[in-house]
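Here the complex is missing one protein chain, while the rest keep their positions.
== subunit A ==
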Amino acid sequence: MTMEAVLVIDDFLLRALLGGIGVALVAGPFGAFVVWRRLAYFGDTLAHSSLLGVALGFLLHINLTLGVIIVCQLLALLLFFSQRQRQLAGDTMLGIFAHGALSLGLVTLAFMPDVRIDLMAYLFGDILAIGNSDLLWIYLGGGGALIALLWLWRPLLAITIHEDLARVEGVPVTRINGLFLALIALTVAVMMKVVGLLLVTSLLIIPAATARRFARNPEMMALLACLFGCASVAGGLYGSFQWDTPTGPSIVVAACILFALSYLVPVKR
């Protein structure tokens, strides 16, 4: 990037950067839990339901992000209760919900001939189209989710270590797990706009995985994940701007490069 380009940052680029960094900051701590608790597929399932939320938004004439949040919350609730059944393995259930929700979303949108949406933008994100209201969703919704996560931090870590042990020690496990799922659903919904439903999980897990080697405690891993997430957003935006590549995937590629590079840094163990 030339000096002039840095100095004369376009409005849309600034909003993209702000939105991307907001999402990366929220994704860091949540991503750490997704990695520790092996919830990657779970995040994917929630993200896949977003199109259904978009359809709902059009149908009810409400804000599309709100529509996505509602559908993600409903799905999280459904997943929460379906966890109690033991007939099917967890990943089979998630697979059914993920692909069922995605296809149902596409089919529903096809039934709405007046609605023309840029499917690619929903699948892979459209960070350059972020408006002020999107920024508000990211910072209020995401910020709220983050504050709630900090409030649940200690009991959530206890559950992550050993659920039964936490229960015996007086942690209200079921309630906290339910709240956590709702928060993840909210996070996924606000992240959708930036990287798209197919790539949401990558921004949760790749920075967290990169942070692992340098972290000595859970908090450090969460903070480093924020940092690596922000670096990926900045790098991806720069690359996208420079080489006219799609922005969402560019951010993910930047995150992957950081992950690979992290292995070149020696870490004392």
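The definition used in the following text is that contacts are C-beta pairs under 8 Å (C-beta built on N, C-alpha and C of every residue); 3 or more make two chains touch, one makes a residue touch a chain; residues count from 1.
Keep this in mind: contacts and distances are computed from a predicted model.
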Record-based protein name (UniProt) of the chain missing from this complex, from "ABC transporter permease", "Cytochrome b", "Molybdopterin synthase catalytic subunit" or "ATP-binding cassette domain-containing protein": "ATP-binding cassette domain-containing protein"
Residue in contact with the excluded chain [from A:W36, A:F58, A:F80 or A:F241]: A:W36
Of A:L51, A:M221, A:L237 or A:V253, the one touching the omitted chain in the full complex: A:M221
Residue of A:L106, A:L150, A:L165 or A:A260 touching the missing chain in the full complex: A:L165
Sites on subunit A contacted by the missing partner chain, in the whole complex: 35-38, 86, 154, 157-158, 160-162, 164-169, 208-209, 212, 215-218, 220-221
